[in-house]
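With one protein chain withheld, the remaining protein chains of the complex are depicted in position.
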Amino acid sequence: MRYSAFRILREGLTGNKGWKPVWREPDPKPEYDIVIIGGGGHGLATAYYLAKEFGLTNVAVLEKGWLGSGNIGRNTTIIRSNYLLPGNEPFYELSLKLWEGLEQDFNYNAMVSQRSILNLFHSDAQRDAYVRRGNAMILAGADAELADADQLRAELPFLDFDNARFPIKGGLFQRRGGTVRHDAVAWGYARGADSRGVDIIQNCEVTGFDIENGTCAGVQTSRGAIRARKVAVCVAGSSGRVMAQAGMRLPIESHVLQAFVTEGLKPVLPGVVTFGAGHFYVSQSDKGGLVFGGDIDGYNTYAQRGNLPVVEDVAEGGMAIMPMIGRARLLRSWGGVMDMSMDGSPFIDKTHINGLYFNGGWCYGGFKATPASGFCYAHLLARDEPHPTATQMRLDRFMTGNLIDEKGQGNQPNLH
Amino acid sequence: MIIPHPLLGPRDAAEFVYLGDAALIDRPDWQAEDALAAFHDYGYLRDNPAGPHKELWYHEQGDRSWLVVTRDTTTHEITAVELARDVARSRGRSA
Amino acid sequence: MPDFTLTSAPPLAGYDKSFADLRLTSPADLALVSLALPLGGEDAAQKAIKSAYGAALPVPGKSVSAKDGARLVRLGLDAGMVIFTHATPDAERVVAARLGGAVYTTDQTDVWTGLELSGPTARAALERICPLDLHDSAFAVNDAARTAMEHLGVLIIRTGQDSFLLLSASSSAGSFLHAVETSIENTI
Partner (left out) sequence: MTQQYRIKGGGQIDRSTDIAFTFNGKAMKGHPGDTLASALLANGQRLVGRSFKYHRPRGILTAGSEEPNALVQLRSGAHQEPNTRATTVELFEGLAATSQNHRGSLEFDLMAATDLLSPFLAAGFYYKTFMWPRAFWEKLYEPVIRASAGLGRLSMQEDPDRYDKGFVHCDLLVIGAGPAGLAAALAAGRAGARVILADEDFTPGGRLNAETLSIDDMPGADWATQAVAQLTAMDNVRLMIRSTVYGAYDHGVYGLLERCTDHLPDPGGKPRQILWRVYSRRAVLAAGSTERPIAFGNNDRPGIMLAGAMRTYVNRFAVAPGQRIAVFTNNDDGWRTAADLSAAGIDVPAVIDSRDALPPIDLPGIRHVRGAGVVDTVGRKGVRSITLTDGQMIPVDGLAVSGGWNPNVHLTCHQRGRPAWRDDINAFVPGGTLPPGMAVAGAANGALTLAAALAEGRATANAQIKELGFKPSRAAAPRAEDEPRESAPFWYVRESTKRAWLDQQNDVTVKDVKLSYQEGFRAVEHLKRYTTLGMATDQGKTANIPALAIMAECTGKTIPETGTTIFRPPYTPVPMGALAGRARGRDFRPFRLTPSHDWAKANGATFVEAGNWLRAQWYARPGEQGWRDSVDREVLMTRKSVGICDVTTLGKIDIQGRDAGAFLNKVYCNGFATLAVGKVRYGLMLREDGIAYDDGTTARLADNHYVMTTTTANAVLVFRRLEFARQCLWPDMDVHLISTTDGWAQFAVAGPNARALLRKVVDSDHDISNAAFPFMGCAEITVCGGTPARLFRISFSGELAFEIAVPARFGHSMMDVLMEAGREFDAVPYGTEALGVMRIEKGHAAGNELNGQTTAHNLGMGRMVSQKKDCIGNVLSQRPEMIRDDAVKLVGLRPVNRADKLIAGSHFINRGDDATMDNDQGWMTSVAYSPSLGHSIGLGFVKSGDTRQGEIIRAVNPLKTGEIEVEIVSAHFIDPEGERLRA
């Protein structure tokens, strides 16, 4: 069913009785060409692009809960391609370009809103680092814009310019950055994949891999065994647990990132703003809530919840740059489990087991990567070679030393 | 969270800094034949269990001791806390 | 005679202020010397401390009043501190001499700044910044602990039923004083 204003009009006049389910609820078949484990954003996007770009539709997506129940359903919805390193920036720029055409591509309004993202800086050294980054972005074909404090004062007069502990010296804009309605991304990809024949199987948990002689031939699930020529793991947040079933240890730790939303408010913020002298980033949703987050709690956890010190730290960061939000009330907090990788960058790679592929390690930046992650993973699965923008996202890079460490924090995942 | 410090009693986890898996105590032998691979595994691979996890916490706003805390990563329940120095010795780091 | 003389000006020197039933002062000439017990030499170190001060280092988290007005604080397994009144910048030498090399000593006098808070509502004021349970049953007289208050590391010692000695880094003395004063003003 194609969505349009006309369809809404017609349905509205006839009691909205004609709307059809957005996806089927199929039973799993005994065998597929490709089984994707994980019905989150990346898994669904992978299925969508496998079907649409590579013509592979004998594909199943296995989701242990409801589709979109992973981090696609619990993030702060920011999209951007403001990365520094060659291993990352072209990939994220590809992602941003895919976001820009996504809705027309899959006929679903995910409310891609390029409202801009601004990284504030508060010292000369930070400015130098952002200049380096902004130039890297432009060299990679992305957009970037450096603003000084006066420009920011004109554009965002509510920031604390006069009484700040760490004065705002300027910021790096990416005007094409912004936000997206996160759930709609999962739904749009699911709808697009489903309509092309992909089976999306909810409430189907993978309980083991069928690995013989170094080859993975399928999976065991709560709904029976499923054979597959290729098994594609895409379960960020649960990567450790799932890959342990294949006997693999990963360069990943699981951590929780909390996020928050305030009560709905009339428009306050034009775009996304991040604080440079503390942990705080914020945007305003179409519904009016200020959506914000900060640092991860910092300890290994699979519990999708965090603790108070980080909540307070994030609020302090918020009040430090925009003290006019003091009377806005925090309405709801949530926690998502992150695959924190050892250099802060992800993996889209084959494993040492034939037929078993791995996509994970997105840290707290997986949402923005959803389209490119799906696209590049589909490319890898279809062609058995990495997409040109994802060649460095290898599992063996810690052995070779070809690190992709944007923050320069080294092998301590909770610092990335 | 509250960490029951073996010497000082219950303390808010906010006084501590987290490092990671207590396996970081088991630093490999730099002269071993496979030292590079061993240091790779030591530095980069993690069990990352969903369940009890032995992990290193540093009491930075306290007595500056490193602790090995056994904590369940699914419930956050803490079942044991030891001084990392004792653990290191028991794992043969006295040499 | 040297051509130049140096004058001493510790950050909160002379501070002394009353708020309702509370008094906040910066103790004068507070000297602090850290004690590190050599590995394997702990017994000898404790013996030396005991003979010098009439008391050994207590268990971690406790302090004890010792000879000559000194207070011995145990901060960790191998670390302690002696606090005493001493005006000249040679506190470490004085302590080292008394301990005869059995203990590693480091002068900490200028590392810290001290505030003594006393009065019946001291605990209520501290409740706003101190995460520790300061109830009698949890933090008795002579108990000592390091913790964080308003983003500052603080060593807190209960010196009496209604009095607490707070030590924090000397470079942030102004912010530290501001934090304690604000707590008092918010509670009185």
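Going by the order they are written in, the chains are A, B and C; count residues from 1 in each one.
Assume a contact is a pair of C-beta atoms (placed from the backbone, for glycine too) under 8 Å apart; a residue touches a chain by one contact, two chains touch by 3 or more.
Owing to the predicted nature of the structure, the values given are computational and were not obtained by experimental measurement.
J.: Going by the stated contact criterion, tell me the shown chains that border the hidden chain.
T.: The chain that is not shown is in contact with A, B, C.
J.: Can you say which of A:Pro26, A:Gly197, A:Gly214 or A:Gly326 touches the chain missing from this structure?
T.: Only one of A:Pro26, A:Gly197, A:Gly214 or A:Gly326 touches the chain omitted from view, namely A:Gly326.
J.: What chain C residues would touch the chain not displayed?
T.: So the residues of chain C touching the missing chain come out as 1-10, 34, 36, 38-40, 78-79, 89-90, 104, 106-112, 127-133, 135, 138, 150-152, 169-176, 178-179, 182-183, 185-186.
J.: Give me the chain A residues in contact with the hidden chain, please.
T.: Residues of chain A in contact with the hidden chain: 3-5, 7-9, 11-13, 15-16, 19-23, 25, 65-66, 68-69, 73, 86, 89-90, 101, 103-104, 107-115, 122-125, 127-136, 138-141, 144-146, 158, 160, 163-167, 181, 183-184, 187-188, 202, 262-268, 277-278, 284, 286-288, 303-305, 307-308, 311-312, 314-316, 318-320, 323-334, 399-403, 405, 407-411.
J.: Applying the definition given at the start, please give the residues of chain B touching the unseen chain.
T.: Interface with the chain not displayed, on the chain B side: 1-2, 10, 12, 17, 19, 24-25, 27-28, 30-31, 35-36, 39-40, 43, 56, 58, 60, 64-66, 75-78, 83-85, 87-89, 93-95.
FYI, only the chains that are shown with their structure count from here on.
J.: Report the inter-chain centroid distance for chain A and chain B in whole angstrom, where each centroid is the mean of the CA atoms.
T.: Measuring from centre to centre gives 30 Å for this pair.
J.: Report the inter-centroid distance (CA atoms only) between chain A and chain C in whole Å.
T.: Chain centroid spacing, chain A to chain C, equals 49 Å.
J.: Which positions in chain A touch two or more other chains at once?
T.: Residues of chain A touching two or more partner chains: there are none.
J.: Which chain B residues sit where two or more other chains touch them?
T.: Chain B, residues with two or more chain partners: 12, 14.
J.: Within the complex, which stretch of chain C touches chain B?
T.: 59-61, 75-77, 79, 131, 145-148, 153
J.: Could you please specify the touching residues of chain B with respect to chain A in the complex?
T.: 1, 12-14, 18-21, 36-37, 40-41, 43-50, 53, 55, 71, 73-76
J.: Would you mind writing out the residues of chain A in touch with chain B in their complex?
T.: Per the stated touch rule, the residues are 240-241, 244, 249-254, 298-303, 307, 309, 342, 398-399, 411-414.
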